[in-house]
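Just one protein chain is left out here, and the rest sit where they should.
Presenting subunit A:
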Amino acid sequence: MAILPHHKYPLRSLEHVPTCHHPSWSRARVTCSATTTTSTKPMSNPDQLIIEPRLDRLVTTPSLLVTPTSSPSTSSRNTSPLLNDPNWLSTWSHRAWVATGCTTVLISLAKSMVAAANSHIWLEPMLAGYIGYILSDLGSGVYHWGIDNYGDASTPIFGSQIEAFQGHHKWPWIITRRQFANNLHALARAITFVVLPIDILCDDPTLQGFVGVCSGCIMFSQQFHAWAHGTKSKLPPPVVALQEAGVLVSRMQHSAHHRQPYNNNYCIVSGIWNEFLDKQKVFEALEMVLFFKLGVRPRSWCEPISDWTEETETPSPVH
């Protein structure tokens, strides 16, 4: 993942302090000072002007994960998304990518089952599938942590996604307004490219079991994520049941991620890893290592994180 020093991050003013040279832990000291403007104010902050034009640009280009929240018809000075933004609708391109993603996942699962039947083995592929489910949650957390804390819109490959994640922190409720394919198409595209070669080249039922379940969980993690932002009364009862059983990430757990200090509960498939990762301070340790080795501070260290302060158009679902 590309990691850029925070002095390139445009949304807050940064100041460089003299570098402290340590024999063992040399690092550049970069402090972050949050802007004084809150995200609830209308567009008057030049810092916020920086992000809006990018969001407008992103409207016309495929986004990787979360499409931008402003409509192309709004001016570049408009911060608040429209109530029914056409950008939240699914397009045929979105649907096509979701279809291909699902196809590759289904092929993987089908190959696993057929090969397992032919070989008369069931335990290993099923166990591999379960491990895939478990590890997909860990993977979602690590990726989410990285994207949330490092880089910015100009980061190669991940830039648009980083910006989209920050937009999600500012307007978390929008994910519940997006149509299905609109929400998933970016992940589906990535899954297609990764899983298709495995489908073609691999015939091992255990490996395909792992790949099929893991990739399926990753692809649908955005849907689980959207459900985690939903309101209990509006969610399908089976979804609520799965959330409460811990099979899918719960609304309560994920809402903690959207509160200060925004440094926990990164996993969004089942959330099963969250307690362990947070209790063992795994991400905090990684952040410290990256700070001492590369001199980069994660965004979650900067308080108050005005860029992540939620701007709610409707009350946030908390139950």
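Operating definition for what follows: a residue touches a chain if its C-beta (ideal position, glycine included) is under 8 Å from a C-beta of that chain, and two chains touch if they have at least 3 such contacts; residues count from 1.
Just so it is clear, contacts and distances are computed from a predicted model.
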Undisplayed chain, where the name is taken from the UniProt record, one of "Ubiquitin-like domain-containing protein", "DNA replication complex GINS protein PSF1", "BBSome complex member BBS4" or "Peroxiredoxin Q, chloroplastic": "Peroxiredoxin Q, chloroplastic"
Which of A:A110, A:L127, A:I157 or A:A285 contacts the chain that the document leaves out: A:A285
Touch residues of subunit A, complete complex, unshown partner: 17-18, 20-25, 29, 31, 245-247, 250, 252-253, 255-256, 259, 261, 263-265, 270-276, 279-281, 284-285, 287-289, 291-293, 301
